[in-house]
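What you see is the complex with one protein chain gone and the rest in place.
Labels run A and B following the written order; every chain starts at residue 1.
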Amino acid sequence: MSKTSIPDAVDASAVRLARPTSVWTRPLLIAVALVVMAVLPLYLDAQMLKIGSWSMAAAVGAIGLTMLVGTAGQLSLAHAFFAAVGAYGYAFLAAPENGAAWPPALAALGGIVIAAFAGLLFSPVAARLRGLYLGVASLGLVFIGQHLLKNLVPVTGGVNGRSVTPFDIFGFQLSGGSPAFSVAGVPFGAQERMWYLALFSLLVAIYLANGIIKRRPGRAFTMIRDNQAAASALGINVQQYKAAAFVISSAFAGGAGVLTGLAYAYLTPQNFGLGLSINFLAMVLIGGLGSVGGAVVGAVIVTATPLLLASFAAGSNLLAEGGSGGYEAGTVSSILFGALIVILIIVEPGGLARLGQRLWQRVRGAGVTSTKGTP
Amino acid sequence: MSVPIEAKEISLRFGGVKVLDRVSFTVEPGSIHALIGPNGAGKSSTFNVICGLYRPNEGLVLVDGQNVGERHPYQVAELGLGRAFQNIALVAHAPVVDNIMVGRHRLMRSGFLGSALGLPGSRKEEARHRERVIEIAGFVGLGDLLDAPAGSLSYGGRKKIELARALASEPKVLLLDEPVAGMPVHEKQEIAAIVRQVRDDLGTTVLIVEHDMPLIMSLADRITVLDFGRVIADGLPDEIQQDPTVIAAYLGEEENAIDTEVMLQVGIEKEHRP
Partner (left out) sequence: MKLIQVIILGLSLGAIYGLIALSFVTIFKGTKVFNLAQGSVMIVGVYVTAQLSGPIGFFGAAAAGILAAALLAAILDRIVALAPRGDHLVLTILTVGLDIILVAETSRLIGTKFVTVGDPWGSQTITLLGATVPVTRVVALVVGLVLIAAFFLVFRKTRFGIRMRASSADPETAALMGISQRSVSLSAWAIGGGMAAVAGIFLAMFPNPGLDSSGHLLAFHAIPAVIIGGLDSSEGAILGGLIVGVTQTVVTSYASSLRFLGEGIGDISPYILMILFLLVRPSGIFGTKELVRV
């Protein structure tokens, strides 16, 4: 039986379809968005570019989690663990000393593969547990991960952390500033290049995720989320698909980890605690479970808000200083997100994606004229 | 050639409750076989055992000659078993066409890599199967509603999606669990006609659970009657209609005899559980 709330039964003839829009509307909007994103680094300052890169890195992770939680219905609080594996995996593989000294592109792929492999190791557990149960059990991975990060000092640098080798292709750094390079008079340093690296990765992530969700695997996931027994009776190998969902989301988390490591240029275990897992969950919920676009929007909101609040309030007296025990930017942001999650679940569990969809349909004139009972 | 379904002495217990007690019956190929009985008689449980969701405590089920016992439900589905559920198991927020497409799962090959990358093979397969789904939707009368969210359809409409999805898997044996419950008469006739067509044109074997007596009597080639988890009768519709044990099971021995044939034709059954 479907778990999402079913609206009142509607006579099909009462469903009013939208005014037809041109088939070019969507591609046009996407093209405009891409141009804007490509041009922004010419106008934004370093701080804003950082916020942008961090948001896009987080978005890659959020996309993976929304597939796991939203599409496949498997709650996971272990996302931070797999992000850590990807981040530290890249850092170790790419490091010229105390590392494997691989070319960064290969190391990045390696970090993602290791994260996916870690997901594979845990997947037998993930496959056997019901969605909620998995969420509760996955907490364990975060704590174990923290333990490993603090103790595997040669690889992770322990509690003090370690630096991250910049990403470069044949010597041209994409997360660092050398060699120097300018576009239209604007120097393209580390922040500008990181933006494009993050943007490219995000676009790849969106493409792959959409491919999965709208085709056969995505349909199988959705069926598993709503009714595992029926899914199995329809020929879906539920355990295999649940395991796969977990591995795929771990890979995306790993990708987010690699990007975050490059963006911060330094890694510490504190970055990858339970708080990060909860942040990812917040991004996915706010954006709308199962929506790729929603995950991106959610990631931007959750990542940027505390940082923007902090810089906005820096001069004024509106918010307290960090560590003062008053209402500082971080505290206020957290309360806002928590409240947003609670309100959204009560009012519109579909998150911003669903709200956006409803708004869009209203604009196009679509809707339902009346609700009738079964004829 | 093996029969589509053969149930042999199936017993099923949940805790202390005996849900099925040595249930045996055979479904002949290309026939419409009905499973009837009062509420709680064990009909849905029988379905669950046949498709592999429950493991029987004793006895076995052969689907197309293969023992279902140790198999997972998805493996039983691969033997050619399709199922429409009594409690509608649809994805409400997804469009009708996507819901029916789930039925094509076992006939498609696209995996994660092909789908993620959008490889040509994956896209072509998707398009091909989508066309077939549109045909099947038209066949059951859902042609105009393909893009509507499944949850927005009437109860009868959703039942049709269930049926279409089961048909989409192109099964050799079709399990229909109360496919016309809650529908108005004209829609019931539509569905009955579709079921007959599926048997006649496709040679599909159908095992159907239903409470609508007149419908069953006109549709079924053979009927098995369950009561309290036991088979109390098995035979042709005419035989079943006259069978005193069946009549007693539906109406209860204590009741005074009203014209039972009329009762059966009108399709009234009485709940007689203590």
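Here is the rule we use: a residue touches a chain if its C-beta (ideal position, glycine included) is under 8 Å from a C-beta of that chain, and two chains touch if they have at least 3 such contacts.
These numbers were taken from a predicted model, which means no experiment stands behind them.
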Worksheet entry | Full-complex contact with the absent chain, from B:3, B:53 or B:119 | B:53
Worksheet entry | Residue of A:239, A:260, A:291 or A:305 touching the missing chain in the full complex | A:239
Worksheet item: Given the contact definition stated above, which residue among A:281, A:301 or A:352 touches the chain not shown here?
Response: A:281
Response to the item:
Where A:129, A:155, A:265 or A:355 are the choices, the one touching the absent chain is A:129
Practice prompt. Name every residue on subunit B in touch with the hidden partner chain.
Written response: 14, 48, 52-55, 72-73
Practice prompt. Pick out the residues on subunit A that sit against the missing chain.
Written response: 3-5, 69, 73, 75, 124-125, 128-133, 135-137, 139-141, 143-144, 147-148, 150-152, 228-229, 231-232, 238-239, 274, 278, 281-282, 285, 289, 323, 325-328, 330-331, 334-335, 337-342, 345-346, 349
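By definition in this document, only the chains that are shown with their structure count from here on.
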Item to complete: Would you kindly tell me how far, in whole Å, the mean C-alpha position of subunit B lies from that of subunit A?
Response: 41
Worksheet entry | subunit A-facing residues of subunit B, complex | 51-53, 72-74, 76-78, 83, 85, 87-94, 98, 101-103, 105-106, 108, 110-112, 115-118, 122, 126, 144-145, 148, 151-157, 165, 169, 182, 184
Discussion item. Please output the residues of subunit A touching subunit B within their complex, sorted ascending.
Written reply: 1-2, 4-7, 9-12, 15, 207-209, 211-212, 215-220, 222-223, 226-227, 229-238, 244, 248, 350, 368, 374-375
